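Shown here: the complex without one of its protein chains, the others still in place.
Up next, subunit A:
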Amino acid sequence: MFEIALRSLRSRRLTVVLTIATIALATLMLLGVDRVRNETRTSFANTVSGTDLIVGARTGSIQLLLYSVFRVGNATNNIDWHSYEKLAKDPRVAWTIPVSLGDSHHGYPVLGTSHDYFRYLRYGDDQPLKMQSGHEFSHLHDVVLGANIARRLHYQLGQKLVLTHGSGDGALTEHADQPFTVTGILAPTGTPVDDTLHISLDGLTAIHQGWESGSASLLATTGALSADQDRAVPPPDSITAFYVGLKSRTGLFGVQRAINQFRGEPLMAILPGVALSELWQLLKVAEQALQVLSWFVLLVGLLGMMTALLVGLNERRREMAILRSVGARPWQLFALVVGETACLLVGGIAIGGALLQGALAIAGPLLRDHMTLLITPGWPTASEWLLMGCTLLAGLVVSIVPAWRAYRLSLSDGLHVAA
């Protein structure tokens, strides 16, 4: 019986191949969306780890998260350097990482910070930042590049680059008088760090000396400031935000309250994990829409398969009558149709899974470069096995329709089929 089914399928090669292709593509879509969704969520949740609080000027928690972690949008206000110093000295605070944003380079954000950034920042599963080559900034005009920037702009150690004042499309004025030297390149992290240029706070202050009015003064344009690599620079007036690590997490809410009620200026402290999940809730709509869409694609694929099977059935009434004449029972014809469909489904799902691996192998580097998403080919995850199982099950349920029709036809036709 199994051989009959296989040979019968082979004799309908074109329909069979098209049906398998439909199922394979639907499976690819379903698995692909699931994979991207999960990896996105994981990489999202992995952006910050080990940081207890993020502090910025009072605004919405999601907005603070967006500009301080994802470098999206701008801060409404800065934090006064004295406020930062005061809060950083709180006995419950173990470490702080000051973050100063605003400049850019070819559209990539420039981040002024201290050495504590490299020492304390964690991502993923409590991973520290690692240097791929070179070392941290040590001079005023040193820059440490995120992995993506080095790769995409083909920068190497020792190369000079010029930062742009401001960010976004309108940023045209360059700090051409004070070029920076690449001293280090970070290993890839799959977080916004990969897309960031890191310089010291002093370096940031240095290039803005003489820019107090918002554009370059004569002092800045004459190049008078550019010469000295290690000249003394006053501390910055302000920073954009700072990350806080506590000595003990039990003091978390106390410190948060203290910052929120800080007398010097209106500040706000957020728990990055909480803010991340709030942000994810917002993005979930798109994610769910994509998921629903992929289920619909599967439905369309299965309906297409059912159509092909039903249409094929009319041409196969002769075949059914012959099998009946040699003693096949109607339920055996039912099983024949379900069995054939199972072959189509298993074939289609397997090909779909293989296509996904192929697609990831090809698209993986693109996703990494353009979306900072690390998705690598790999054996299907539990949820993917479940999805493939669901596809198979749904397909078998759908196959009951043509199988039942084969059953009914074989009963009503008996041995008598008009040729």
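Keep this in mind: a contact is a pair of C-beta atoms (placed from the backbone, for glycine too) under 8 Å apart; a residue touches a chain by one contact, two chains touch by 3 or more; residues count from 1.
In this text, contacts and distances are computed from a predicted model.
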When you check the chain that is not on display against UniProt, which of "Ferritin-like domain-containing protein", "Sarcosine oxidase subunit gamma", "Mannitol repressor" or "ABC transporter ATP-binding protein" does it turn out to be?
"ABC transporter ATP-binding protein"
Going by the contact rule already stated, which one of A:246, A:328, A:349 or A:388 would touch the omitted chain in the full complex?
A:328
The one of A:4, A:153 or A:394 in touch with the missing chain is A:4
Where does subunit A touch the missing chain, residue by residue?
1, 3-4, 7-8, 10-11, 318-319, 321-332, 414-416, 419
